[in-house]
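Please read the structure below before turning to the comments.
Left out: one protein chain. Kept in place: all the others.
Right after this comes chain A.
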């Protein structure tokens, strides 16, 4: 909201360009009480702009605080009243009171971290998908945030806030709230669970499992990053052989709006039959 300032309320002779110095004093007389100060002394809400003359200040040095109050430091050994005087939280006597013991040392007994066996390895190629339930999607459609006539891609889900801020390797469609899906919706996600797929197809919709690699996902979700860097959008990559049977098709860039391939596949099947 652009608000006019006080001087526009002042008498019109002020808004003329500054008069030269050798004329009458332009500083004091041009700001006689009637004009601005009358405004300042107006009781609440009297002006034509609806500006309120406040008797308190909106922001003053004695009224500043941070969002979270600062935590007090624990000062040990500073008197009885603090609760941490004398032994300063160490109890009475012993090695622990007199020095530092090594962390995790159990007095010679095999420590926990050596008693328990090691297990497994970390797979660098494993993929994590963000789960999203059908109930959440239904809720968002009801709220009007998702357009159910268009194809719902992972980009729409992220923009709308169905999955939060992180998309790791894609989105997995889960079945919680599946009974809330009553209209046909078309989705393109990375993985689907069996029940979720059944629920969507029962309502007349379709789910396509598409493959995006990390770069492709970035191009899908944030095409403006490529613009800003001055690069073109990458070509969508085909999936590696291991993931070939887990996905139906390659993802399309930029984010598609119509489930074209699926309809084409349906048409082929219809023609062949």
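Here are some notes:
Please note the rule applied: a residue touches a chain if its C-beta (ideal position, glycine included) is under 8 Å from a C-beta of that chain, and two chains touch if they have at least 3 such contacts; residues count from 1.
We take it that contacts and distances are computed from a predicted model.
One chain of the complex is hidden; its UniProt record names it "Large ribosomal subunit protein uL4m", one of "Tubulin delta chain", "Large ribosomal subunit protein uL4m", "Globin domain-containing protein" or "cysteine desulfurase".
By the touch criterion stated above, the residues of chain A touching the omitted chain are 1-8, 14-15, 17-18, 21, 25-28, 30-33, 36-37, 39-41, 51-55, 57-61, 63-67.
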